[in-house]
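Only one protein chain is missing from this complex, and each of the others stays in its spot.
Now for chain A:
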Amino acid sequence: MDRALRRKITNSVFVGLCGFATLVALAALVLILWSLVIKGVGGLDFKIFTMDQPAPGSPGGLRNAIVGSIVMCLIGMVFAVVIGILAGTWLAEYGGKTRYGQVVRFMNDVLLSAPSILVGLFVYELLVKPFHGFSGLAGGVALAMLAVPIVTRTTEDMLTLQPNTLREAGMALGAGRGFVIRSIIWKAAGAGLFTGGLLGFARISGETAPLLFTALGNQFFNANITKPMASLPTTIFQFALSAYDDWQRLAWVGALLIAVAVLAVNTIGRLVARESHRP
């Protein structure tokens, strides 16, 4: 009886601790979002989107940073979607089972969780140092390298989910394998491929470290991708660590914008994925 009681108590304590751990995780989420809203919403007005970053003490917004972020993310996504979908297709449809395929898949997984700052260093050596200049294009390439593994992974998963009968049906009509992939399999997996893109986008839109020494940042408005370019994350970094109250306030607004954007894209990605997973 004593032993049974002890087991029961141990079990209840364990269940309680597990519940507590979950509460801690949820509390962290709520606390962070709460701080963002409290400190960011107050500064949110029209100026944020129409004015460039100010000198300390004068009014201003984040227009140059927002535009820069969008431009570099778009460059990144164009590269990432093209390369990621092709590479994922190769893994799922052609060579995924070969030893080379396994190596590629493994390296893709490593790239998926490799520190983003190292990707920044690589692109610095590849594009910034030889051409003697930080640029929005270099920033976009760095972001692409971070999004590619996600798109590749999702593409492979989504194509593998498509039933073989689809492929057989296409080939039975005399179509080549590549034609079947492009016009049947990609279409059937369309929503899934879209999700991969969204997840990749969510990952790179908040990235800061690789942009610090590829795009560098720019306090003026700039739409020329061969010149240094501002982005929301690097601007937040600069403003948050500055000594000026109004810069810090802008940093909070930027953080709020970026968190909302990333969480929204993540959520949409999840919803689309769930739809497409339905048999």
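Basically, a residue touches a chain if its C-beta (ideal position, glycine included) is under 8 Å from a C-beta of that chain, and two chains touch if they have at least 3 such contacts; residues count from 1.
One rule holds for everything that comes next: contacts and distances are computed from a predicted model.
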| item | value |
| --- | --- |
| Identity of the absent chain, which is to be given by its UniProt protein name, from "Acyclic terpene utilisation N-terminal domain-containing protein", "Insulinase family protein", "Electron transfer flavoprotein subunit beta" or "Phosphate transport system permease protein" | "Phosphate transport system permease protein" |
| Chain not shown: contacting residue from A:62, A:75 or A:119 | A:119 |
| Contacting the left-out chain in the complete assembly, out of A:66, A:91, A:158 or A:230 | A:91 |
| Residues of chain A (touch criterion as defined above) contacting the omitted chain | 7-8, 10-11, 14-15, 17-22, 24-26, 28-29, 31-32, 35-36, 39, 82-87, 89-91, 93-95, 98-101, 103-104, 106-111, 113-119, 121-122, 124-126, 145, 148-149, 152, 171, 174, 176-179, 181-182, 202, 205-209, 212-213, 216, 233, 236-237, 240-241, 248, 251-252, 255, 258-259, 262-263, 266-267, 270 |
